[in-house]
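Excluded from the complex is one protein chain; the other protein chains are retained at their positions.
Should a chain be cited, it is by its letter among A, B and C, assigned in written order, with residues numbered from 1 in that chain.
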Amino acid sequence: MSDVATPVLLEAREVTVRFGGLVAVDSVSTAFRAGELVGIIGPNGAGKTTFFNAISGVTEPTSGRLLAAGRDLTGAGPHRFAGRGLARTFQTPRVFTDLSVQANIEFGLKFAGRRRRKWIFWGDEVGVPWALRDAAGILRLVGLSEQAALRAGDVTPSQQRLLEIGMALSTRPRVLLLDEVAAGLTEAEVVAMARLIRRLRDELDLTVVWIEHAVKILLRHVERVIVLHQGRKIADGPPREVVRDPQVIEAYLGDEMSEDETVETPDASPTGGRA
Amino acid sequence: MTESTKPIASRRRILQGGAAMGALSFAPGLMAQNAPVRIGYSMSRTGPWTGGAQVSQEPNFLLWAEQQNAAGGLDVKGTKRRIELISSDDRSDVETVVRTYEKLMGSDKVDLVLPPWGSNANFAVAPLANRFGYPFLAPTALSRRLVEMKLPYFFLLLQQPKSMCDALVDMFKANGVRSVACIYVDDLFGLENYAAFKVALQGTGINLVEDKSYPGGVKDLSPVLRSIKDKNPDAFVGFTYPPDTILASRQSKEIGFNPKIFYASVGTAFPLYKNVMTPAGAEGVMGMGSWNAKTSPGAKAYFDAHVASQKKEPDRWASGACWAGLEILTAAVKQVGLDRKAIRDFVAGTTHKTIIGDVKFQGSENVGTPGTVSQWQNGEFEVVWPAARATAKLNANKPAWK
Amino acid sequence: MNDRQLLTRDLLVLFGLTGWGLSLPYLGSEFMVSMGLTCLMYVALSSSWGLFCGSTRYLSLATSAFFGIGAYTCAMQLEQLGWVATIALGAAVAAGVAIVMGAAVLHLRGTYFAVLTFGMTELIRHAVTYYEKSVTGTVGRVLAVVPERDTIYLTVLLLAVLTVGLSMWVRRTRLGLALMGIGADEQRAQTLGVNTRWVKLAGFAMTAAVAGAVGAAMSVRWTYIDPHTVFNPFIGFQTVLIALIGGAMTLWGPLIAAIVFSLLAETLRLQAPQVYMMSLGLLLILCVLYLPGGLASLRWDTWKLWRDDTRAWWKEKKREWTGEKAREKKRSREQRLV
Partner (left out) sequence: MTLGAWLELIGSGLITGGVYALVALGMNLQYGLMRILNIAHGEFLMVGAYLTWMAHTSLGLNPLLMIPVAFAVLGVAGMAIHFLCFRRLVSTSPNLDIFEARGLMVAFGLMFLVQNMVSWIWGGDLRGYDFMTDPVQVGGAPVAGNKLVVFVLALLFSLGLLALLRATLLGKGVRALMQSPVGAQLVGIDTKRLHPFMFGIGLGLSGVAGCLLSMAYTISPSMGEPYTVTALIVITLGGFGSMGGALLGGLLLGVVEAIGMHYTNPSLKALLSYIVFISVLLLRPEGLFTRKTRKA
């Protein structure tokens, strides 16, 4: 599939997530390499978000292993994932509504994004890209410079979505996990969003893993796509090949590969604190 | 019934006293000192201590002030001066008690103070009163350790655990008790009494067949009582608090546990006990009590005055001590005026005649009043031991619960 | 005001208040001092409570547990260690217990957490009682040698100032930010790299340390302590009440509320003790319903908002009562039909 020389940044080995009797993710294995732009699709209840929660440390897998750049992170808290350069967004933006937009970005910079000063050089392997060097840079990147001083709760929902991405970037990640960032956006906004995502990959050299319910947008932009169905991985490859896969077509029969924007019911509540 | 109106009512009463005082002040001899004697105290009117405080302590203070004012005021070395009580609620909270007394003694500089309710509060205030040099006659403090603190201004009126338990064990010996079971509450009161009781039992040949402690506010004692019943002791002793005393009595009745001697305290001396258990149900139950209306003519007069004024009976233990303390204070002020050092010396150095008999202090402890045992008989809590104090004959064979 | 100005303002206010506190023993009466002491005790307790529980929204009812632990430490060690060391030890023991307790319960949120901390407090109280009874052979402890009143006052004053200072400082550090993040959205904070477990433990321990130190300092006033008085859950309840009414999220809210309450307590206690407690309860309910941010969030706009709200509500009711609404509905229905 990819060049063997590019390192694997995140690897899932037979990850299974079970809720009581329900198997939400069934033994999924995959690897994400540096600089890849990967899409994950699947019909309603396919376990996309649960899989996402598992690989970002939010939900601990029932079995299986997770490795980030070769290190085992199975069972570690989400902050460890963030610390190892794995950033994610949430389906419904979860910004700190009481803080300003700028402060929302600074939050991540002060925690997972914190680096020692001497590492802040362009091009440094473990360092920070120029665009992510401070909150202003990140805001410029996602296009929220003008809203910097506003309360995050007061900006529009689509701006909150951009802020959500900005917050993920503020952790100065190497892998960016995007959960339905295009849902509910207007056509123009979707195009802009796709462009932003490509830019993040191209300019910042990030690995981007992108879940989207609206399959067509996704297929247009990603280079590799993973299809989940009933918790299992049924296809993994370039979009052109995947759409021809009979298994995929069958999975989508009842759930036409349309661009309709019906909100996917969350197949797993991103478990509150108590569990 | 409406206890809540009491503070207000008391104020009214004081006002009335004041009015009476005003009328009396025409009498030329009394004109000299018009300023009232200010006497302060804090009392639990809310919180868990309220029950005890409003039975054995505050009513007595109110009655005392009322009586003295009706008689023209407190006799201060021959001058009658009206009593003004300065009181406040302490919410059953030690810190509030301390704060109130600091205010009374430090800022308000009242002439005299009366004690708060309970061992905890007295523990906290005793050193304070000592520092400010206020004589302190505590009727509801019960601990050997308060005596051991050796505070010259502090006096304890209630008989201490040792004398009470000695009297109890003497009574046991005299009545041929061979075995006894004991339960006690998990705090200072229970533990000190239990310890004193065990010491008293040593060398008597009386067998302690069961001893168990329980936490305050327990809701069920029947398992313990059942196992005691199985051991069939001659006597049952409970160092318990009022709700638990009633619980233990009711549950003993329930399971048909009928020892020859059923002794429980605190709470048996309360009129409440008779009301809750009914006079027939209370018959033969023993407890800590040291007086009743028959003890002395003074006691009778006090009892009647209490009922008339406070619309409820005083309890037969601490109320007597409380009243005795007030009598001592009255006598002291009459003798030496309001000089607190002189009052202290008077209290410490004199044998006082009170409604509960002679009171004499050795250090802080009242050694004049011997340990006593009382028993409910025909609706009255009679003192039955020792014989010199008895108001009725001991019935060492309690009838079955009714 | 920018950040720096705010800090200067807060520091100046704190400095001024400390000055007032320091002069109290020389200027005020005996009674003023003891009232000031209670007030300072609740300033320290509720400010420290707000520091952790306010910002993270973890409703802890364990304050009285830490208070009691501090008091017991003091009762056991005062004669051997001396005043300052005893208080430090009280704080340390309380913090230690908080870490153990926190490790067990801090993964639970909301009502579960509140109920559990309450249960833990009771458990500790009964455990201490049982230990004392079966090992020491008695329940209470007498503190025979106690420091001067002014020493106690100054200690508690220092603790209160330190607590407010600590609260100020923490708010400006990463720890404070992390605590706030946990309160706003714990999982989001985690995914942004906050090690919530440690942050929560640290915050909880800090709260406990203050409560422990205050407990150690206050217990000597009572000469005699037993588990029932020092683990009294009402100490914890009152702390929570004061913090919430004042505004647990804010720096000055708990302080304002503590002062208001001390004054209210003293004036009402003498006249009608029950009314004080009743008004406490009523105030809390009103605060939760109409002023969730607490007294500190009270501004002129709040009054205006209430006024407008009441007017709007009144108008609506009037319309309802005069039958206007029904008529309107009818009219609109008719229009639709047409």
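The rule is short, and it goes like this: contacts are C-beta pairs under 8 Å (C-beta built on N, C-alpha and C of every residue); 3 or more make two chains touch, one makes a residue touch a chain.
Keep in mind the model is a prediction, meaning the values are calculated, not measured.
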Hidden partner chain, touching residue among C:73, C:129, C:190 or C:207: C:129
Contacting the left-out chain in the complete assembly, out of B:148, B:254, B:304 or B:339: B:254
Hidden partner chain, touching residue among C:45, C:105, C:175 or C:189: C:105
Residue touching the undisplayed chain, where the options are B:83, B:156, B:206 or B:221: B:221
Touch criterion as defined above, residue of C:288, C:312 or C:326 at the omitted chain: C:288
Interface with the undisplayed chain - residues on chain B: 1-4, 6, 44-48, 50-51, 53-55, 92, 183, 186, 212-215, 217-224, 226-227, 230, 242-243, 246-247, 250-251, 253-256, 270, 272, 275-278, 281
Interface residues of chain C (partner: the chain not displayed): 57, 59, 104-105, 108-112, 114-116, 119-120, 122-123, 126-127, 129-130, 133, 233, 237, 240-241, 244, 272, 274-275, 277-278, 280-285, 288-289, 292
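Simple rule for what comes next: only the chains that are shown with their structure count from here on.
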Touch-connected components when chain B is not counted: one piece
Innermost chain, where centres are averages of C-alpha coordinates: C
Distance from chain B to chain A - Cα centre to Cα centre, in angstrom: 75
Touching two or more other chains - residue numbers and ranges from chain B: none
Where chain C touches two or more other chains at once, by residue number: none
For the chain A and chain C complex, residues of the former touching the latter: 56-58, 77-79, 81-83, 87-88, 90, 94-99, 107-108, 110-114, 167, 170-171, 270, 272-274
Contacting residues of chain C [partner chain A, same complex]: 107-110, 112, 174, 177-178, 180-181, 184-197
Residues of chain C touching chain B in the complex: 29-35, 37-38, 41, 126, 129-130, 133, 137-140, 142, 144, 146, 218, 221-224, 226, 228-229, 232, 234, 269-270, 272-274, 277
